[in-house]
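With one protein chain held back, the other chains of the complex are shown just where they sit.
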Amino acid sequence: MTKKKIGIIGATGYTGSELVRILKKHPEVDIEIITSESRSGEKFSEVHPFFQAIEEQKLKSLEEIDQYDLDLVFLALPHGVSMNFVKEHAGKDFKIIDLSGDFRIKPKDVYEEWYNTEHVFSQGIEDAVFGSPELFADKIKTAGLVANPGCYPTSAILASAPLLMAEYVDSKSIIIDSKSGVTGAGIKAKPTNLYSNVNDNFKAYGLKTHRHTIEIQNILEKVTGNNVMVQFTPHLLPVDRGILSTTYLRPLKKTDENELINIYKEFYADAPFVRIREFPPAIKDVKGTNFCDININHDPRTNMIIIISVIDNLVKGAAGQAVQNMNLMFGWDEKTGLTQIPVNP
Amino acid sequence: MTKKKIGIIGATGYTGSELVRILKKHPEVDIEIITSESRSGEKFSEVHPFFQAIEEQKLKSLEEIDQYDLDLVFLALPHGVSMNFVKEHAGKDFKIIDLSGDFRIKPKDVYEEWYNTEHVFSQGIEDAVFGSPELFADKIKTAGLVANPGCYPTSAILASAPLLMAEYVDSKSIIIDSKSGVTGAGIKAKPTNLYSNVNDNFKAYGLKTHRHTIEIQNILEKVTGNNVMVQFTPHLLPVDRGILSTTYLRPLKKTDENELINIYKEFYADAPFVRIREFPPAIKDVKGTNFCDININHDPRTNMIIIISVIDNLVKGAAGQAVQNMNLMFGWDEKTGLTQIPVNP
Amino acid sequence: MTKKKIGIIGATGYTGSELVRILKKHPEVDIEIITSESRSGEKFSEVHPFFQAIEEQKLKSLEEIDQYDLDLVFLALPHGVSMNFVKEHAGKDFKIIDLSGDFRIKPKDVYEEWYNTEHVFSQGIEDAVFGSPELFADKIKTAGLVANPGCYPTSAILASAPLLMAEYVDSKSIIIDSKSGVTGAGIKAKPTNLYSNVNDNFKAYGLKTHRHTIEIQNILEKVTGNNVMVQFTPHLLPVDRGILSTTYLRPLKKTDENELINIYKEFYADAPFVRIREFPPAIKDVKGTNFCDININHDPRTNMIIIISVIDNLVKGAAGQAVQNMNLMFGWDEKTGLTQIPVNP
Partner (left out) sequence: MTKKKIGIIGATGYTGSELVRILKKHPEVDIEIITSESRSGEKFSEVHPFFQAIEEQKLKSLEEIDQYDLDLVFLALPHGVSMNFVKEHAGKDFKIIDLSGDFRIKPKDVYEEWYNTEHVFSQGIEDAVFGSPELFADKIKTAGLVANPGCYPTSAILASAPLLMAEYVDSKSIIIDSKSGVTGAGIKAKPTNLYSNVNDNFKAYGLKTHRHTIEIQNILEKVTGNNVMVQFTPHLLPVDRGILSTTYLRPLKKTDENELINIYKEFYADAPFVRIREFPPAIKDVKGTNFCDININHDPRTNMIIIISVIDNLVKGAAGQAVQNMNLMFGWDEKTGLTQIPVNP
């Protein structure tokens, strides 16, 4: 059978590199074109030297994509740039998976408020399916445009959706205390990403205003049909990859830990990448993989529910989940090309 | 004027080493004796080689302390061991600052429940003053036995006491999400402390059961006179030193951020080691020092208060706060010997 | 075609875990049995929880291996223990790849001097083939017992063999300054492996006496037929995985960098895992892979040759190279199951 032809738009960042790492070994696709406006003409392996002898194709300019008969493109572009690409290529024959934030938030004015940017393509916002396969698999299968979830939202939504959808917990007092590795902030050289500012260090940032707050709230409202109020606090970990979210939920009824665990096990019974863990998982347990590991706790002393969830922000939080979405869109087994084993330690 | 004569009981761990680092440069004291049962006879600088040419005295056995005319001893012993020392030496001429958990919790049965150990010296529990100088300076000044606070509790209590004591926030829904460096777990070689288990990694631990939960709750109840309910979740950071606590509080009245900041500024107006920070502080900002940096936030969208507090767990969370207590006990300026500047980066 | 049946002897360490990571995805083999004396009866995924949902088989005791009709076993045992296994199972139907140091050094008395242990199985020493596929592929193909190279020696031998075998450099003044990640020291909880002793730190160790010195020298003498003298200095890096060796060689003739590079390119023309790099490679460039990246320099000012080589100590320095040897022993393409792409960052 012929393989599907794939384009990767934007190749210099971590997401682009991670897409190549995964797709290069995916049995059903060929990477036809990788683009970069700043480095076009150079080899992909010049930009990411560890790909020497693995991926030696030359980077192209965006303008050249029409020369390729593509089935699907992944957009690894900054938000604000993605929307222009999508607008311009709406109606083309290829499907699009956008890894930016541009098509995740509905309606348009909420996006514009939190991103402080005018959105140029309302139709895209309406058409886009939020690419959380554990929640929206059916819609993803037929989508032409998938908005791939943000990294923090992936860890937070998978942690709280089962109890919120069962109306088991108070939807107005959700606290999500998240901790992310540095790659979540992108590859640009800025002071906050410098080794000596991150190493042996730790801090909170983006309190009250981080854009993933509205993404989490927006999606949880969609799946529950209720108003949801989320307090989200991101922190910067001295690690390369990985997000751990500690989610605090108030039960609306009497409960115990075993009952809660069963709810999660049932909810994720058919989800190949969600592992229910008996003990609190560590970030390295999912490193390099598409797993989301979840640990469920109920404290009878305080009657509080505490959910620990971990993902690799570049895989389940970006490139891996995007490939999982592609698998659904082409009718393949969800796991195709995503059976990596953690590199640990 | 003659200097005070000090003993350090327990020298092989991080706390013992840190006490020497600070006391060695304290202008009012002499370290008369440092003990270690496992290494007695060896030089302190053989156990901690970076002290070569700095502190070359030999380690003694505990039994030898009666040969010294001591004014004060610091106990850097494991909990369960400290209580025996205190019981045995009650009534001696020297004051005691105990850095273990043995005398922090009242009453005895609560200690015994959370520490799963019988307490051998009830009188000590009654006599001991909790060594939080920002809250109990007057009692510390005249105390014979000070129970030096735990590391997590130091960061958590200083973060929430001002609002709880003002009855400004709900005392029953306090969430403290804490992240600590590895030295908090002690110097023993165990799998959880191995480099490859910690490096580039992050996890939660001790959910629902960590002993510092009751210490925090106990002290907050004492200073407020109200029932307090604390949800405390510790996490292990890949850093040597430092604790960052993110505390979530529900206001009981309409408020805004400036009002909150003013409450903290007033509350800590005379506290030389508490710095109110405009932006979220990082762990390295206090490394090697006795500072506790606090950042205050109110989110008008959710009406939640979020307090970020950071300390060096070995200094303000252990040895430094102990020396601060000693300064009060001897009537010296609280800052004596504690004006270290952060080594950053 | 039926798959080959594989046993992994010793499962609790990093090498055992890494063998499973690689073999689990190898298309030509089945892992029939994994043993551990200390944890037999437990599941492999209880010992290494990140394998949950990936490898759930139970660990067996060594005694049970006769119940399996194995084609090959990997020994991930400590040196001194391996030799007993090999002695006891000599003549069995399965091939053996030993990842310990027990069969790398010839003759027996040199082993005994450097390892300070009596060797119980001389015949094994004589029969064993040193498993460096770039140097001994033909012998490996027909071997029944392969002594898999040490991690430091792998990086050092690949860096210097091309010039030594061409008699291009002085074999008596080789300096190898090596730096290794912590996993090279094994999984045991000992003070030198504690996070706080390694993090943000760096030191040399094993000067003059490290056992890999004699392994490097021994093999280089074998491939050159000349006396060789190696000064080897290992250092401990604050990283999980990876070795970088900086090798200093004195040319015997007038040379320049391009000539040297050509020698390496020719020497490794058919070696799929050696990448000649234009710029000095970093450890992360090979993380999780079987690559050895080599960078060649000649300093005309001093007439010194400086070779930089990097490997992942757990892959090319252990489990990966072992699988590469297995591929040769079964007549498969050397790269089978070894096409991992670096997880970077």
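Letters A, B and C mark the chains as written, and numbering starts fresh at 1 in each.
Basically, contacts are C-beta pairs under 8 Å (C-beta built on N, C-alpha and C of every residue); 3 or more make two chains touch, one makes a residue touch a chain.
Just so you know, these numbers come straight off a predicted model, no measurement behind them.
The missing chain, though absent from the view, touches A, B, C when the full complex is examined. Of the candidate positions C:A166, C:M229 or C:L252, contact with the unshown chain belongs to C:M229. Considering C:T35, C:S82, C:N199 or C:Q324, the position touching the chain not shown turns out to be C:N199 (whole complex).
Which of B:T35, B:S132, B:T154 or B:N199 touches the hidden chain is settled by the complete complex: it is B:N199. Contact with the omitted chain, checked across A:S40, A:Q57, A:N193 or A:T255, is made by A:N193.
Within the complete assembly, residues 14, 17, 21, 24-25, 48-54, 183, 199-200, 240-241, 275, 277, 279, 281, 284-288, 291, 293, 339, 341-345 of chain B touch the chain that is not shown.
The set of chain C residues touching the chain not shown comprises 175, 177, 179, 196-197, 199-205, 207-208, 229-231, 233, 235, 237-242, 244, 246, 248, 280-284, 287, 295, 297, 299, 301-302, 304, 306, 308, 310, 345. Contact between chain A and the absent chain runs through residues 14, 182-183, 187, 189-191, 193-200, 238-240.
Basically, only the chains that are shown with their structure count from here on.
Our note on geometry: chain A versus chain C, Cα centroid distance of 37 Å, whole angstroms. Counting only residues that touch two or more partner chains, chain C has 14, 183, 199-200, 240.
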